[in-house]
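Each remark here refers to the structure printed beneath this line.
Only one protein chain is missing from this complex, and each of the others stays in its spot.
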Amino acid sequence: MKRAVLWVGGAVVLAAAAFFMGDYHNDVYRKLLLWIALALSYNFIFGIAGQVTFSHFAFYGIGAYGIVILLFYAALPWPLAILGAIALCVVLALAVAIPATRLEGFYLALATMAFAQLFIVVLNEGGAVTGGTGGLASYRLPRILGLDFSGRTYTVVIVLLVLATAAILRRIDNSWFGRACRAVRDNPEAAAAMGIDVARTKVIAFTVASVLAGIAGMAYAFVDNTVNPPIFGLENAFLLLFMVIVGGTGRHAGAVVGTVLLYLLPFVLSPLIGQHHALVFGVLMVAAILLQPRGLIGLYDRVARR
Amino acid sequence: MSLLLEVRGLTKRFGGLTAVHDLEFEVRAGEILGVIGPNGAGKTTTFNLVAGTYRPDAGEIRFAGEPIAGLAPHRIAARGVMRTFQHNRPFGGMALVDNVLVGAHRRFRATLASIVAGRARTEEARQRAAAQELVSFVGLAELAHADVTTLSFGQGRLLEIARALAGEPRLILLDEPAAGLTPAECARLAEIIRGIAARGIAVLLIEHDMHFLLPLAERVVVLNFGAKIADGLPAEVRAHPAVMDAYLGSHAAPH
Partner (left out) sequence: MQDFLELAVGAAASGCIYGLLALAYLVMIRPTGIINFAVGEWAMVGAFAGFLLLTQWHWPYALGMAAMLVFMLLVGWATERVAVRPLLEKAAPVLAPILALLGMLVVFRESISLLFGPDPHQVPYPFGYGRLEFGPLAGSYQSFFMIGVSLVVFGGAWYFFERTVAGKCFEAVALNRRAAALMGINLARVTALSFAAGGAIAGLAGILIGPNISAHYLMGVPLAIQGFTALVIGGVGRVAGALLGGLLLAFAEQLTVRYAPVPPGYAQGVPLVLLMIFLIVRPTGLLRARA
């Protein structure tokens, strides 16, 4: 009961914030929220399931491009478009995950990196369907059930999406499946001896996380009402990894902290370092791995324990 | 007593070396069977063949009447055969009681959909309570929420056992459980193993330390150079000439 109150209260506060901010800040807020959703699902696949992947942003893109193409190019009604985009994510996630089960450690990372780059190549060469290098624009969020969800209301939709993602991941984490993912991460041979089907666990974890990224992508498509290739490339995939590591791998709170910090840092650093905030991210990432592998959350734990 | 595990004609070769040759033995429900032999006798290979880590080159292994030879380890575990590892393999990223809960993996009925819908809480609570009970049974109650990487070797050994028991097995395979334990820890371990058998769980115990095994096992199978050289009650085996021969000169020679 108490937990439900916290979640509802949190939702209300986060949603209400949208109405106290101007358009520009709403835009930043929406994007921050989506990054948090991505970081939470990435933390699950990387921190909890222990799979180093670089395809998370590609699935974000598959969701984004998928919903736009199905809604406006294929002219499907919105429920079918949503289901279609999700189905596309599932199929592609399985196509990547099933052969990848035999890959360990960084070899998996490289295969997913190649997949992510290939996605960008397909987007760039996709002609009319994907809009090529310029991407797709000039579409708008359609009316759903006669209601217009754009503007501040859309921020509320995104808040609900992020909270739903967080809740789903939390429930999965605290279940036998979450433990199975951790067991496979920590010691696959022992996990198998406990009856865990290692390959199946890895595939399901990858698919669930990738589909959650795809759903966030569908929401993203209507944030700027434009999608183009560079957004979904390796740059951002690295950044997501950095956020999760700096914040604290394997911890939901860590993912949130790392994302908020690294997302807002450029706004603070811009006057000093212009466009090169990635330099600071790289330094923070190296520092985190060398000095505080448990991330900022680990630091907080240590301080809180005193 | 019914036959729970039957091994017939079991053979395993590694390149030119025959690690196990034409091995035959049985484990009956609820009994403690010891498999003993000098180092290199083929005990670990036998263990790994039963647990599914290796596929046999010849022979059969039947559990509760069903063939299991060559099945993947997780399928064998699902049928009720759980194992420990000689060199402790805890899941370092989880607390102790969660490690034990992983052992109960096959006992969970909730689907992913019901987990997401929040309907899996009762089962989770029930399993957690059962895991707590097992933690107490092996004597690690105060460490239930400890970081498993801080456990002593002996404590890690007890965790291995609790984790294997969490799967509610009918047969538990213990791989040299006494290795590296102090005499006090060995005594406690023997008590725990008797407790396991008392719960009706059959125990297949691989050991090379006769002092530990002979008082504990109800029957003993002795291996040497991959073949069985003796099979029977501990007292019989102790006096068996081939067994004494095998251990002559070794530090584990029986007195």
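A few points about this structure:
Which chain is which? They are A and B, in the order written, and residues in each are numbered from 1.
Quick note on the criterion: a residue touches a chain if its C-beta (ideal position, glycine included) is under 8 Å from a C-beta of that chain, and two chains touch if they have at least 3 such contacts.
This structure is a prediction, so every number in the text was calculated from the model and none was measured.
Considering the whole complex, the hidden chain is in touch with A.
Residue A:241 is the one among A:241, A:255 or A:297 that touches the chain not shown.
When you scan A:21, A:52 or A:160 for touch with the missing chain, the hit is A:52. Check A:176, A:206 or A:281 against the missing chain and you find that the one touching it is A:281.
Shown as candidates are A:25, A:102, A:140 or A:302; the residue that touches the absent chain is A:102.
Although one chain is not shown, part of subunit A still touches it, namely residues 52, 99-100, 102-103, 105-107, 110-111, 113-115, 117-118, 121-122, 124-125, 234, 238, 241-242, 245, 276, 278-279, 281-286, 289-290, 293.
Everything that follows uses one rule, which is that only the chains that are shown with their structure count from here on.
Note on chain placement: the centre of subunit A and the centre of subunit B lie 42 Å apart, centres being C-alpha means. Looking at the complex, you find that subunit B touches subunit A at residues 51, 53, 72-74, 77-78, 82-83, 85, 89-94, 98, 101-106, 108, 110, 112, 115-116, 118, 120, 124, 127, 163, 167.
Within the complex formed with subunit B, the subunit A residues making contact are 168, 171-172, 174-177, 179-180, 182-183, 185-187, 189-198, 204, 208, 250.
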